[in-house]
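Structure first, commentary second.
Omission of a single protein chain aside, the complex is shown with its protein chains in their original locations.
Up next is subunit A:
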Amino acid sequence: MSSLTLRNLQKRFGRVEVIRGVDLDVADGEFVVFVGPSGCGKSTLLRMISGLEDVTDGELRIGDRVVNEVQPAKRGVAMVFQSYALYPHLNVRDNMGFGLKVRKVPGPERERRVAEAAALLKLDALLERFPRELSGGQRQRVAIGRAIVGHPDVFLFDEPLSNLDAELRVHMRSEIAALHKRLGNTMIYVTHDQVEAMTLADKIVVLRDGLVEQVGSPRELYERPDNIFVAQFIGSPKMNILPAASAAGFGAQPAGTASVGIRPEHLSIVAPDRGQLSGKVVITEYTGASSLLHVALDSGETCLVVIDGDSPEADARVGLVAASKDLHHFGADGRAQRNLHG
């Protein structure tokens, strides 16, 4: 097992800067999730750690070794690809044992390690099958199994669940979490799905345009986002951001506040004359356990509200209230103002 240290890590493709100086510490055994929108550089960063992309500048350490110039296979990492990258002409056994074979691990030892990983992932019955004969979830497990048999220090996952349907994704998510608990290895996981990030991570790294926007536990990012980008990226539906003037009804704001954020689930509906803000319901989306209301505020902005139970009809006038502890204040530069509640 190993820790990981990134210092001012940079990657350029020609003149295009993809990773623009990333600093990060990953503790031994930690589950870290890189999350961000498409093109933010999260997969590139993962491939730099794996050695599949070289480092343009900065320092990359795995354990106490600088690995900038170390070959991928000698870094002690294993990677699970989005496409699974299972060799179609090899059966499950040979796919899982491929790495051991090329490293000249003796046959019996190879068999033992493949059997061990197969048992762990409930793949015993599938060892003779070819990838084309497996379901998406089974392929995913084989890909994870292939990573496990090499006994790596660090596991890297590159959007491993994005090719699965919603139900299977939830199932595999819990399997990966259970696997981390059992193995205890350092794991780095890339996803664009913030729900996946929230549910799996010990620590989330939010990336945008090749830079780290914020690093923290899921709770920290949800409750104390550093800026509007993180505030809106983490949490679903995304946080409402209102101009300071429109949100004046919520109460006092720190000096320099340009906008106020409030999560849809932190707003409550009251009678129009009793609300801190008021407006008209434009659309009601019923989702079963709750409803999502689109409320056109009197100040002109649209605000999302999540409510349980009965929801008002479209066109109904409503009042909105929020607890002051749930308000997030941002300056003109989009950064959080911390001097009221934070």
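General remarks:
Basically, a residue touches a chain if its C-beta (ideal position, glycine included) is under 8 Å from a C-beta of that chain, and two chains touch if they have at least 3 such contacts; residues count from 1.
Going forward, contacts and distances are computed from a predicted model.
When the listed names "Heme exporter protein B", "Aspartate carbamoyltransferase", "Sugar ABC transporter permease" or "Polysulphide reductase, NrfD" are checked against UniProt, the chain not shown comes out as "Sugar ABC transporter permease". Of A:Asn8, A:Ser83 or A:Ser174, it is A:Ser83 that touches the chain left out of the display.
Set against the missing chain, the residues A:Phe98, A:Phe157, A:Tyr189 or A:Phe330 yield one that touches it, A:Phe98. Checked against the hidden chain, the listed residues A:Gly39, A:Pro72, A:Gly137 or A:Gly331 yield one contact partner: A:Pro72. For subunit A, the residues touching the chain absent from view are 50-52, 72-74, 77-79, 81, 83, 85, 87-89, 98-99, 102-103, 146, 150.
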